[in-house]
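Sharing a structure, written as structure tokens. Questions coming.
Only a single protein chain was left out; the remaining protein chains are all shown in position.
Every chain is named by a letter (A and B) in the order it is written, and numbering of its residues begins at 1.
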Amino acid sequence: MINATTALKAESRDLNFFYSNGNQALKSVSMPLYENKITALIGPSGCGKSTFLRCFNRMHDLYPGNKYEGQIVMHPDNTNILEAGVDPIEVRMRISMVFQKPNPFPKSIFENVAYGLRVRGEKNNRTVADKVEEALKGAALWNEVKDRQQDLAFNLSGGQQQRLCIARALATDPEIMLFDEPTSALDPIATANIEELMSELKSKLTILVVTHNMQQAARVSDYTAYMYLGEMMEYGDTDTIFTRPTRKETEDYITGKFG
Amino acid sequence: MTTETLKTKASVLENLVAVRAMIRRHKRNDVIFAAIGLIALMLGLLTLLTLFIDLVMDGYSRFNLEFFSNFPSRRAANAGLLSAWVGSVLVMTVTFLTAVPMGVAAGLYLEEYAPKNWFSDLIEINVSNLAGVPSIIYGLLALGLFVYGLGLGESILTAGLTLGLLTLPVVIVSTREAIRGIPVAIREAAYAVGATKWQVVKDHVVKYSQGGILTGVIIGMSRAIGETAPIITIGALTFIAFLPPTPVTEVAPFINFEWLSSGFTVLPIQMFNWLSRPDHAFHTNAAATGAIIIVVTLLMNGTAIYLRYQIRKNIKW
Partner (left out) sequence: MNTATNMQTQPTALSISPRLAKNVSRNIKERIIELILMLAALSAVFTTFAIVAILLYESLGFFKVVSLVEFFTSTQWTPLFEDAHYGIMPLVSGTLTTSAVALAVAIPVGTIGAIYLSEFASHKAREIVKPMLELLVGVPTIAFGYFALLFVTPLLQKVFPGLPGFNMLSAGIVMGVMIVPYIASVAEDAMRAVPMSMREGSYAMGATRFQTAIRVVTPAAVSGIVAAYILAISRAVGETMVVAVAAGQQPTLTFNPMDGAATITAYIVQVAMGDLPHGSIGYQSIFAAGLVLFALTLGFNVIGHIVRKKFREQY
């Protein structure tokens, strides 16, 4: 339940998003993101949940012609990260992302995790090594790779690679971690590992996860948002959404009548 | 909650000023590198420009009609390109007739007929290998096989065959690429009305890939015009003060083939010959020839590139 001690980490206010071909993918999306909680975005294919997620770390900036309208405000500094004057690189240093398909770099396990630190100019090797270890532990990968950190990341299994990507995203102490369907390419055991990981991680940071799998949202998240055709249909704490949804559209999706 | 094992958190908010300064520094590298990269690429263009201007400036005194209508001479001022450009035209004709039919046929076979087995792999390996063989090796091949082996001598026919073989891989590759661009659906439609394989190939595949094939042929020919090494190796005589016999005659049967066995010279050879003379006056001639060859090749290449661009734009399957 939302109560007075649940702090707001970020919120989107009336967010509209237009792809370069003119297509409006998000319509007036407003949603809070509570600190140290997991918020899930669910909805049928094409509803805009990934598009919405990628607004948070300004991923759309990589492709010319995209346009944001509205705000995503970070707390406690009250910065609108979508403002033109705000540097996307700075945003990405505060908000990191784990992708749908694991995308490790062609480097060693160690260097993958250390990447964020190196990019930030961290020269002290001791600091880097310590942070890498901390991140690998945080991603529940440390025991499996501690003796072979110089091995190529490509040699890990799919589930391990995804945990590596989580460690990589973790190593720079982000405030928010975005997960874009993180387990859709993984087998059930690896999926369970990642879900357990997310529950542990939320104590350190705030998590926003897009998932195609409703059961996953129900298992893992504190709050759930249901999106459809670019609009935020309903938002609430997970229990309520799944047992007593307010809108009929939500109920239809949840019960499988639709989507 | 795990206790923090490190005192320093890489927190952005706590180090905002430092972080922003660092980002600014790093982004400067973006700009610097982009500039260096552009300069690196422009270096080639700059060289080409300098080269061309140099040639034109050195050779401009020869840009007149006499230059094209005079034979080479011991006096630089009188020496002209007549035998050279006529020779080039004739040699290119043989080159075209050698490379294009064989190349297009080979490309058709490889794309339309050949099953995927060791045999077609062997052919493919050979084609891509030949594309990387230095042109002078083709000259050696011609010397041993055409000049002496088949007794064709140091003639236009030999030169044309040699350059034809040189151009063959280019034609084959562009034919294949052009054919690959045709959707299967068109082929299937043709077969569906009962056409035989050859009919489909002749009426549809060739027709639709013509543009792409033509582009490749033009590019291949433009390289052949400027080729010097293989022609030297064959033994193209460099002081040619005569023209090969004309292909078209007044008496029946109106076409003769004597010109094929004639001695000859071509534009790049003439340029090389003049360039190798210590007498500086001939360098002027060489420069003029160089400028002319470049203009011709650039025009041809430019046409091919433009053609390819138009094809890519206009295709609406």
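Keep this in mind: a residue touches a chain if its C-beta (ideal position, glycine included) is under 8 Å from a C-beta of that chain, and two chains touch if they have at least 3 such contacts.
Since the model is a prediction, treat every value here as computed from it, not as a measurement.
Within the whole complex, touches from the chain that is not shown fall on A, B.
The hidden chain makes contact, of the residues B:Thr50, B:Asn64, B:Asn78 or B:Gln310, with B:Thr50.
When the missing chain is restored to the complex, the residue among B:Ala76, B:Leu90 or B:Val127 that touches it is B:Val127.
Contact between chain A and the absent chain runs through residues 57, 59, 62, 64, 89-90, 92-93, 96-97, 99, 101, 103-107, 115-116, 118-120, 165, 168-169, 172.
By the touch definition given at the top, chain B reaches the unshown chain through residues 23, 26-27, 29-30, 33-34, 36-38, 40-41, 43-45, 47-48, 50-51, 54-55, 58, 101-103, 105-106, 108-110, 113-114, 122-123, 126-130, 132-141, 143-145, 148-149, 165, 168-169, 172, 196-198, 219, 222-223, 225-229, 232-235, 238, 268, 271-272, 275-276, 283, 286-287, 290, 293-294, 297-298, 300-302, 305.
Heads up, the rule we're going with is that only the chains that are shown with their structure count from here on.
Separating the CA-averaged centres of chain A and chain B is a span of 52 Å. Taken together, the chain A residues at the contact with chain B in this complex read 77, 87, 89-90, 93-94, 117, 119-122, 127, 130-131, 134, 138, 172-173, 175, 203-204. Within the complex formed with chain A, the chain B residues making contact are 1-2, 5-6, 8-13, 19-20, 22-23, 26-27.
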